[in-house]
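Here the complex is missing a single protein chain, while all its other protein chains stay put.
Right after this comes subunit A.
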Amino acid sequence: MKSKKMWLSLMLVLVVAIMSACGSSGDGRSSSSNTAENTATTDDGQPKDGGSIIIAVQDDPKVMNPIYAGDRVTLTIDQSLYAPLFNVNDGKKTYVLAESDSFSDDHLTYTLKLKDGLKWHDGQPLTADDIVFTMDSILDEKQHSSSRSQYVFDGKPVKVTKVDDLTVEFKLPEVSAAFEGALVSFSPVPKHIFEGEADIEKSDKNNNPIGSGPFKFKEYRPGEYVTLERFDDYFAGKAHLDSVTYRVAKDPNAANLALQNGEIQMRMVDTQDYNKLNDTGKFNMLTYPEGRLQYMVFNLNVPSMQKKEVRQAIAYALDKNELITASYSSADFAEPAPSILTPDTLYQTDDVEKYDYNVEKAKQLLADAGVSNLKLRLAYTNTNKPQTSQALYIQQKLKDVGIEVELLPMDGTAYGNRTLDMNNTDFELSFGGYIMGYEPDAYKSLFLSDAAYNYSHYKNADFDKLWNEAAVQIDETKRGDLYKQIQQTVANEMTVYPIAYTKAVVAVDNTYGGVEDANPKPVVMLEDLSKIYKK
């Protein structure tokens, strides 16, 4: 996940995380297992119990507490340690801790019922009190949770109250179609552990986390690994594996060797390494959409980019399929993107202007705009291989329509700082990537006129109005229409050129089964590790 710059990617990942959910079941996912999935079971056809798996992660986890988790590693570990209220995959909701949820008619009261008999890893019951405590902690400014603003609407926080032991009520200060989407990233923490803690973020109790997921915390050795063991009282049934270990493997090349050596059994790999690992015949190579868009952005701060025709001309001058082959070696790892919303996002549509490759049209548009001898600067992260290939391709291709492109490869951090500068005029073109989850409202921080991540600096009050209306529109058809208009506006105005919906590749040692049931998922690899078993 290296795109804009390291931290940017990270924070986008976060968001993802936060929005999590991005579905990945079903279409688009392929698995080139060398052995048929789910075949190796015990004689009676049931998956075997026992055994363990070692999963490589790039770094140590941060604070092992879901009200602070934002980075890929912590989110991945939390996935097994803390159960969410529910998941959403491809628009379908699967309840986890929650049994049901509903909105009142005025859409201001949201009622959530928990399943009966839920337990924390220390055996204490998980009840409505924990949900209320967690939400209050997130909203408490003194606890500096990064998720707080998701539950604050127009300066007013959501109010949460306990109705009975298994029911909580959320009172929204105003209608928000995005509220339920925000809850996808909500995993409760135990009240009986953290109650009275002045600074939860710095609490020692985070070093011995008590969660509610299928695996409970066993051991953390900083710089080495985190081991979780099976939680026998998990409400949704015991996991097959006895334990799961997340092992820190800093160097990607060394981690690939350790994978081949059998010291680790699962890892998210770079697409460039796909063939090398696949050829060994030892791995089930899960390839699934990452819910991520890779794009090029036009910087409207620079006068030459302010003419719509010029931006459209550039779009026509590029052959998206060629661009993808050049940067991802194969369309297997990235599909051409027409819209700024990824396919797993609600209301995503392909019904937008697609700018099929057309050099003549590009030249015509430039002539119409009265532009000639255009010189542009294209900035990207120097360590990002796909971006480097894309930059070279674009430089080459734009030459055909008389546009000269100067390449500006930059250090990730410097690149991130420049792109976030609202007055940046250092370059006309740049690359980025985001994973924002299934709720389209999350994307507005990249597009509203005054949004901090509005990299194109496109300012249009009518366009802002569409986003804001869509956020509070409860009628699904009307909401869908609004998001369609939003996608079409970006395509017509060509402020962002969507390149590809990229895929993630996870190599799993093929001595493990149940991988498809575990549901491959962006950012965290597998949604439910309890389904994995040792063949």
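The working rule: contacts are C-beta pairs under 8 Å (C-beta built on N, C-alpha and C of every residue); 3 or more make two chains touch, one makes a residue touch a chain; residues count from 1.
Note that contacts and distances are computed from a predicted model.
Visitor: For the chain omitted from this view, which of "ABC transporter permease", "Acetoin dehydrogenase E1 component alpha-subunit", "3-methyl-2-oxobutanoate hydroxymethyltransferase" or "YCII-related domain-containing protein" is its UniProt protein name?
Guide: Hidden chain identified via UniProt as "ABC transporter permease".
Visitor: Can you tell me which of A:A239, A:A258 or A:L529 touches the chain that was removed from the display?
Guide: Answer from the full complex: A:A258 touches the omitted chain.
Visitor: Which of these, A:K48, A:K113 or A:R148, touches the one chain of the complex that we don't see?
Guide: Once the missing chain is taken into account, the touching residue is A:R148.
Visitor: Specify the residue from the set A:K62, A:K205 or A:K307 that touches the hidden chain.
Guide: If we include the chain that is not displayed, A:K62 is the one touching it.
Visitor: Contact with the hidden chain only, please: which subunit A residues?
Guide: So the residues of subunit A touching the unseen chain are 6-8, 10-12, 14-15, 18-19, 52, 54, 59-60, 62-63, 68, 70-71, 141, 144, 146, 148-150, 152, 201-202, 206-207, 219, 221-225, 227, 245, 247-251, 253-255, 257-258, 260-261, 263, 411, 413-414, 416-417, 420, 434, 436, 442, 445-446, 451-453.
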